[in-house]
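There's a structure below that I have some questions on.
One protein chain omitted, others in place.
Chain lettering (A and B) follows the sequence in which the chains are written, and residue indices restart at 1 in each chain.
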Amino acid sequence: MSQKPFLLAAEGLSKSFDGFKAINDLNFYLDEGELRTVIGPNGAGKTTFLDIITGRTQPDEGTLMWDDSKHDLLKLNEYEIYRLGIGRKFQTPTVYNDHSVTENLILSLAGSRGIWHSLFGKITSGQRDRIAEILTTIKLADHAHRKAGVLAHGQKQWLEIGMLLAQEARLLLVDEPAAGMTDEETYRTGELLLSLAGKHTIVVIEHDMTFVRQISQGRKVTVLHQGHVLCEGPVDKVQADERVIEVYLGRKSKAA
Amino acid sequence: MPTQPFTGRVQLPVLIIAAVFLVVVMPTLNAFGIIENFTLNLWGKYLCYGIMAISIDLLWGYTGLLCLGQALFFTLGGYMMGMHLMLMIGKLGQYKSDLPDFMVFLGHTEIPAFWQPFYSFPFAIAMVFLVPGLLAYIFGYLAFRSRIKGVYFSILTQALTYGMALLFFKNDLLMGGNNGFTDFRTLLGADLRTASTQRILYICTAVLMVAVVAGCKWLTNSRFGLIQRAIRDSENRVLFSGYATANFKLFIFVTSAMIAAFAGALYVPQVGIINPSEMTTEKSLEAVVWVALGGRGTLVGPVVGAISVNALKSWATRAYPDLWVLILGGTFVLIVMFMPKGLVGIPSQIQELITKIRRKTPQADPLPPAISSETADP
Partner (left out) sequence: MCRFLTQRALQRVSLLLFFNLLLAGSFTWAKAQETPSIREVIAAAVIADSPAEQREIILSLKSRPSPEAISWLEKWREGSIFLYEEDGGPSSAVLLDGEADASGSFATIRLSDASPMLAADGSPIRINPKTVDFADTDSGLRRVMKEVTALAALADPSPEKRIRAIQDSSVGQKSEKLPALEALQAVEKNPKVIRVLGESIAIIRLKSRDRNERIAACRTLGEVKSLAAQDVIKSVLDDAMTAGDQETITAAKKAIAAINAHISAINAVGTVFRGLSLGSVLLVVAIGLAITFGLMGIINMAHGEFIAIGAYTTYIIQNVFAAGLKLSPFGISISIPGMNLESGANLYFAVALPASFIAAALVGLLLERSVIRFLYRRPLESLLATWGISLVLQQLFRLIFGASNVQVSSPDWLSGNWTVNDVVFGWNRVFVIGFAVMIIAATWLVLNKTSLGLLIRAVMQNRNMAACMGVRTERVNMMTFAFGCGLAGLAGAFLSQIGNVGPSLGQNYIVDAFMTVVVGGVGNILGTVISALGIGMADQSLQQYLGNPVIGKILVLGAIILFLQWRPAGIFVTRSRSLD
């Protein structure tokens, strides 16, 4: 059986902080166009995994290849990885507080990241339209000229997702998008992510199982535990898995 | 934009009037004898300081890099110009030698090789930019590559300045040691001691300052300016938006070093002396005071700050020589604590206060106004 090329392939990744193994022999494969949800209890290594992908943390061992092994992500730094088309929304909303919403999006627009361009490049009308479009998508059109710092928590989350959209990333890494949102907002976020699926490859890290059910819809869910993939599969299967139940309910684990 | 508060930016017409006043009116009045030569010369000095203050603000106010080595770049630029001026003295020096006096004093008989090219004025001007620029490039490259930022950057620039000052205090460097350079005679054939030469130098300084303000205005309004301020507020986020922040910081660091150096080069022929005591960290910090007082994050603020602190200094060092330092230090502490936006920011601070009081009456607790400043510095 010929193997389909992976967009992202992590093999044997390990990373420990002062003896604590945050990531332990992690193998993770992602296909182009997938919407993958990653769940796991606190300390399972979800955020550390994203840190490794985005170049914030260097693993102790293992490989991490991008786009059918064309690039070794471990050899690149943050902005080089970003330029490959990997965007990330952080767990706590991280936007430029002192910039207006529009300016936040301008900074995230796809295109040259060079100094020269930043000095002399003009914003094209196409880009202007794109920004207007994104503003509508993330429902911030009315707040376009407000400073991002004064937005509500949920709005900031959305702005950050908008920044990912502006980037036109191939892979969106979305860390706990529903945190601190009302049920209504959470549902709308889910809708937004679903509408993006297919156009982008998306990895969502989430705790909220209702939200996970909403967006996974039979797609693959990965359960992380102690820095290792515990099991993968559709959400129903995963939730029925005995080991997952043990991990979540805190019973003594045989695997450990 | 009704919610955007008044940020204290001085309106364009006011700026143009100020520029015309500085560039045209002041020298004209001087030519007719209404403004004394001494005063014009003093203002030339202030404007040089003002340019240095802008260069600091470009780094600190806009990019969040507090450089304590700006006086170093300023002085280096001054030294490069000084080398040319020293050679222009020719045989007019005390020892009637082609060599600068201090070299004769140290027992040298020939002009060292690295001094030779400074006979050429264009070369000296090129060096005014290149030497500080290169130093800033090397240091900045190392510092930004290893992601040294915030206070660490400040402390390291402080150490750099300290080290360089030690070096320049040494006679072996052949840069005049303790006494530096002085006793200049001519620049491009013009006698530096005449009022007309000094007036031309003043005009050059004023024009340069207007140019620097305009250039920085353009720079900070471009997308580069957006990135600059984003780096100031959340550098890691910028990194995760795909910008090589180190390059941006390096660019702005080198640019600002060159601006400071050019100001230094104009300063030396007007003041007539340059020595390593101008290079110390205290001088850099003093210049930071100007920026803080005037208002950082604005372009006019630093100039206002530089002029007002130095005017105050000229007066107070004569009137209260003992208390001057107390006044300077005390003012500085108060500004840092209570006027984070400086003089230029006073109107907006008052406005904020009024809004606060108004809001207090109908409702209990609105959005905390300090929300952005609290998360600003990592």
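Methods note: contacts are C-beta pairs under 8 Å (C-beta built on N, C-alpha and C of every residue); 3 or more make two chains touch, one makes a residue touch a chain.
Bear in mind that the values here come from a model prediction, so they are computed numbers and not experimental data.
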{"item": "Candidates B:16, B:92, B:325 or B:353 - the one touching the absent chain", "value": "B:325"}
{"item": "Selected from B:92, B:167 or B:311 as touching the chain missing from the view", "value": "B:167"}
{"item": "Absent-chain contact - pick from B:199, B:237 or B:283", "value": "B:237"}
{"item": "Hidden partner chain, residues of subunit B it touches", "value": "60, 64, 66, 139, 142-143, 145-148, 150-152, 154-156, 158-160, 162-163, 166-167, 169-170, 234-237, 281, 285, 288-289, 292, 322, 325-326, 328-333, 336-337, 340, 373-374, 377-378"}
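To be clear about the criterion, only the chains that are shown with their structure count from here on.
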{"item": "Euclidean distance of C-alpha centroids - subunit A vs subunit B, Å", "value": "44"}
{"item": "Residue numbers on subunit A that touch subunit B, as the complex places them", "value": "54, 56, 78-79, 82-83, 88, 90, 94-99, 103, 106-108, 113, 115, 117-121, 123, 145-147, 149-150, 163, 167"}
{"item": "Residue numbers on subunit B that touch subunit A, as the complex places them", "value": "1, 3-4, 219, 222-224, 226-227, 229-230, 233-234, 236-245, 247-248, 251, 367, 371-372, 375-376"}
